[in-house]
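First the structure, then my questions, so here it is.
What you see is the complex with one protein chain gone and the rest in place.
Showing chain A:
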């Protein structure tokens, strides 16, 4: 598989694709384009180690639902969740929107850069791709990054550096808040409803 023109679903994904298409009324199969592209991107990750969508894969998906290629390509290029270029093993998406920015996303970004990551580029060892993204919906635990499918929250320069080090060593850092709070519970314990009434 060099140019990916022989891409086709695995048996399991073929069934999943059918299920996704079936979610929409007949004649509206094109609506399934987003979940299908997402599925294809995962399959690419599983098969090649890199989660991205080469053109032939987009065309494969478009053909399955009878969508003109350009329309599928428009969708794939519109959303940043689809990678049109190969990415590194870890896709580090640093949120730079206001809440994260106020809480120190600049430090997080600096930690990445100091580790040799390049914005919108991939490190030479193929491990890290760095992108700056807009709000990922975890503002309560700002600043945060998303690395592949996991969120890392309440970051500082040091904790971000540690996470990158662990990933580089092949270890799996603890996901979620890096300061030990559960989900987005208040830092330092509850502030309301402290007593039973």
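Keep in mind that, in the parts below, a contact is a pair of C-beta atoms (placed from the backbone, for glycine too) under 8 Å apart; a residue touches a chain by one contact, two chains touch by 3 or more; residues count from 1.
Keep this in mind: contacts and distances are computed from a predicted model.
In the listed set "Xanthine dehydrogenase family protein subunit M", "2Fe-2S iron-sulfur cluster-binding protein", "NADH-quinone oxidoreductase" or "tRNA N6-adenosine threonylcarbamoyltransferase", the entry agreeing with the UniProt name of the missing subunit chain is "NADH-quinone oxidoreductase".
Remark: the omitted chain is touched by one listed residue; of A:84, A:101 or A:162 this is A:84. In the full complex, the hidden chain is touched by chain A at residues 55, 68-71, 73-74, 77-78, 84-85.
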